[in-house]
Every structure is written in structure tokens, then in C-alpha cells.
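For reference, the structure I am asking about is given below.
The complex is shown incomplete by one protein chain, all other protein chains being positioned as in the whole.
Now for chain A:
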Amino acid sequence: MDRRNNLFKFNLSMLNLPKSQKLRSFGVYLAGALYAIGFWSMIDAAIYSKSINASNVHVSIVDWIPFICSTLGMIIVNSIEKSNLFNDNQNSFLSPNSNAWAARVILFLGFSLLAGGLAGSFMVFIVKFLMKDIKFPTLGMGVSNIICNGCIMFSCIILWLSQNIEDEYSYSLAL
């Protein structure tokens, strides 16, 4: 009986993701589409605020900060080479200049920027719109801010998952 050295009974390798090249490219296209939905939702709020907004609440730089944080986080998370992360520490004497810790720190920074973007959009929605009892046509600007950051976060998740799909029939010959 093989001895398992997992911490939990269920681990991620039990979860069989479907593996194919088409699914991978479809996931990348889907991530781009979700990012565009988020971006146009924010643009919609800005144009609405300038053109037919009847109230005196306008979209300012404060509403754009969560979007900028999410986008920066997404760029950071998805531009890291993933093979850096799974280096075992047992070989640390053999390869002393392994940069796994730097990759982990930068990845942590990226994920906290993403989560900070989503939390910031909720904060703008609550502080700027809900606390002042603003009714719905104007409240839509806050809602579209939340939609924007949620879509960017989903886009990042889908891009991350689809980059981890490996083709079944391809053998990695990299040393």
C-alpha cells in the first residue's frame, strides 16, 4: 500500500480537467472577451456620467483606481513563468540561484492587486453611492464598476486555468 504524503484527502490532481489544445485556445479567447466586457462596462459608466447624467455625482479618478489595480494585477499574474513556482526546495543546494521565492512574492503581489481591485470597487460602491442614498439610474455607475472588476477577475482566473492545460499527446522534452 503506497504511502501518501498529501496533507488532505482530496488534492488537485484528482480533478481531471479536460485536456485539449482547442479548449486551451477557447479559454484564452474567453478570457479576452471577459476582459473586454469589464473594460466596456467601465467606459459605459464614464460616458453615462458625462452625457446624460442628471445628478451631480460623476465618475472621477477614484472610480478608475480599482480598474487600474485589477489590470496591473492581471498583467503581473499572467506574465510569470509558471515553471518557476513548482521548483522543489530540496534541490536548493544544487541550484543556489533559484528564483522561486521571487516568483512567489511577485505572484502574491499580483493576486493582492486583483483582490484589492475587487474590494476597492465594492468600497467605492458603498462609500460613494450607497451611503448617500442615491437611487438607481445614478447607482448604475457603481454597479458597472463592480461588474468591471468582477469580469477582470474572472478573466484572470480563466486565463490562468487555460494556461495550465497541457496537451495530452505532447511530451515535454525540455531539460
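We take it that a contact is a pair of C-beta atoms (placed from the backbone, for glycine too) under 8 Å apart; a residue touches a chain by one contact, two chains touch by 3 or more; residues count from 1.
Simple rule for what comes next: contacts and distances are computed from a predicted model.
Taken from the listed names "Vacuolar protein sorting-associated protein 55", "NADH-ubiquinone oxidoreductase chain 1", "Trafficking protein particle complex subunit" or "Cyclin domain protein", the protein name that UniProt assigns to the chain not shown is "Vacuolar protein sorting-associated protein 55". Of the candidate positions A:I43, A:I68 or A:A102, contact with the hidden chain is made by A:I43. Taking the complete complex into account, residues 21-22, 24-25, 28-33, 35-37, 39-40, 43-44, 47-48, 51-52, 159, 163, 166-167, 169-173 of chain A touch the chain not shown.
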